[in-house]
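Partial view: only certain chains, each at its native spot in the assembly.
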Amino acid sequence: MMKWTFFHKLGSPKWFYDISGKWLPWLQITSLLSLVVALIWGLAFTPPDYLQGNSYRIIFIHVPASFLAQAIYMMMATAAAVLLIWRIKLADMALKVMAPIGASFCILSLATGAIWGQPTWGTWWVWDARLTSMLILLFLYIGIIALRGAIQTSEVAAKACAILSLVGVVNIPIIKYSVNWWNTLHQGATLKLTEKPSMAPEMLWPLLLAILGFYLFFTLVMFLRLRVEILSREKKTRWVKALVGE
Amino acid sequence: MLFHNLSFQLSPGDVLQIEGRNGAGKTTLLRIIAGLSSHARGDIFWNDLPLSSVYADFRLASFFLGHKPGVKMDLSPLENMHWRLQLKNIQPVESVLFAALGQVGLYGYEDIPCSHLSAGQLRRVTFACLIASKAKLWILDEPFTAIDIDGVAWLESLIDEHATNGGMVLITSHQPLSDHKGNLRKLKLEDFAGDALEVFDDEY
Amino acid sequence: MMNIEQQSMRGGAACLALIRRDLTLAFRSPGQIINPMAFFLMVASLFPLGIAPDKDVLSQLAPGIIWIGALLSVLMSLDSLFKSDQDDGSLDQLLMSPHPLAMLVLAKVFSHWLTSGFCLTVMAPLLAVMLHLPGEGIFPLALTLLLGTPVLSLAGAIGAALTVRIQRGGVLLTLLSLPLYIPVLIFATGAVNAAAQGLPWNGHLLWLCVFLLSGLCLAPLAIAGALRVVSE
């Protein structure tokens, strides 16, 4: 019984709107702070790499963006499962707003990777497994956005997108482990939960901070978009009318 | 919101005609009842159980005829009946199929590809399936479309007969149904009408 | 409830009837069968035309060309898998059947595979010879196609189900299926290339088996769910 009330509360757009309103200022401050500190630290105060010189500094954008592009997809899949099992409207709204954000991070990862590739590999683009699978992830995002655009009835679109997001999850492990399965140009994982990172600590700490900053920033953007989505979908309800009327 | 506060009950022997002007929501209602569309709010019961829990049972006992005949154009009427009946869990028996086809006036057309049939003949193929399916609940969306005068009379008597044998019929038609046995009821969708155009306001 | 237990359900018979129907339809408008094969042949014969017709280069490219041809032709034929049923109202009848939809859908995908993937597999050795694939590569090629094309049909059918109500869903279908296709393509061509170079290739093959099994278990559920959802 306890569990159910909890879920219904979570599923209520109004509840979420109120709670997220309280979180917003904190999110704004922390994300801005961590991003600014991490980027200044990473770009200006870490020593140049002995192999790549200064070009490696793009790592502070590339790696967080790549991580987020994948993590957002997993969040979408979770939201999709929640939507299909518990039929919670909020999950669909989250699904809808997360897709374009995920696609943006995906594009950012591809772009920074391409820029990085120019000095290190001597080419913008190679057809290696990690890069290609990232491109596929972008296709997945675009597919989900396009499917929603193509189906007019919003309830149908919601469930269809949820199914598609769940089916697409098979690609995440492929992106993750593509570097291990195929010998590719791209670097293997250096950040692992199970092992001690092989990276120099003066590079590692700003990187970790940048990752944190990107996550906070993503949460912020998602909350903002989700709140707009909630208002536009619930515009006929009493509480939104009251809110707007204020 | 196409309609609200709509509620009705169907018992064996009932024929319920759903009436309404073009765009009133007859097709939508029938598709919702058949479980082909999801409904915004409201419940449907079958044998006093919520429909969602006895879908297989409901589907076994009902037959849906929509605007489209559900007939493969490259197959003959006979072949079409074969797969339609198998899907309805009925083992097709050649003699029954021929009898049904004869009854709908397609004698001689058994083995001609359906793409060579006229609009009315095509719909008659579906009626042959209907007869052979032995379903209890018939859901018929404008069954008289493209059917000639003799055919209409025949179909009306078929519906009557089905009702007197304890069947149920849910029908939409713009033509008035003649009611011989007194088991016809009518449901005017206009009485429950919401605003059709409102549907679009929500979306745009 | 009671009704179902009284009447024994003939789900198997329904599936067989559906397979028979789809195969009859395919044989009656043979385009449906020849279509993927002709497309396959076309892709394989356009390449030597568009690219320098050098035997050595060609034999290196052969596995890729053949597999891409197979992939594209399966993808093309998938568009009408459910749409043809939707257009004439048969899909409604499928949805109104008392048998489990996942089972019926699996039957449909199976007959789709028989008329596309299987025919391509049979044809592939011919193309392999035309494209100068080394002899050692031919058997692995056929094997990967045999294991891989059902996965293509299954995964693509999910996309086909999701786009069945969309007027010109072709592109969406492509976009939705592609992410699922690429792993198959990579492992399959990897296997053939390895075999052609005399390296072990059973690792790749194992992956294809895994894909096939998981596809067989999960895809029908996803397809059935998608069909129910999308039919509003």
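We just call them A, B and C in the order they show up, numbering each chain from 1.
What we mean here is this: a residue touches a chain if its C-beta (ideal position, glycine included) is under 8 Å from a C-beta of that chain, and two chains touch if they have at least 3 such contacts.
If you're wondering where the values come from, they're calculated on a predicted model, not measured in any experiment.
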Stoichiometry of the whole complex per this structure file is A x1, B x2, C x2
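To be clear about the criterion, only the chains that are shown with their structure count from here on.
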By number of C-beta pairs in contact, which two chains lead? B-C
Could you work out how far the Cα centre of subunit A sits from that of subunit B, in whole Å? 49
Could you give the separation in Å between the centres of subunit A and subunit C, each centre being the mean of its C-alpha atoms? 32
Using Cα averages as centroids, what's the distance between subunit B and subunit C in whole Å? 35
Quick one: which residues in subunit B touch 2 or more of the other chains? 38
Multi-partner residues of subunit A (at least 2 other chains): 153
Using the touch definition up top, name the residues of subunit C that touch subunit A in the complex. 155, 158, 162-163, 165-166, 169, 171-172, 175-176, 178-180, 182-183, 186, 214, 222, 225-226, 229-230, 232
Within the complex, which stretch of subunit C touches subunit B? 1-4, 7, 9-10, 13-14, 16-18, 20-21, 24-25, 28-29, 87-90, 92-99, 104, 231-232
Spell out the part of subunit A that touches subunit C in their complex, as residue ranges. 84, 129, 132-133, 136-137, 139-140, 142-143, 146-147, 150-151, 153, 156, 159-160, 163-164, 166-168, 170-171, 174, 182
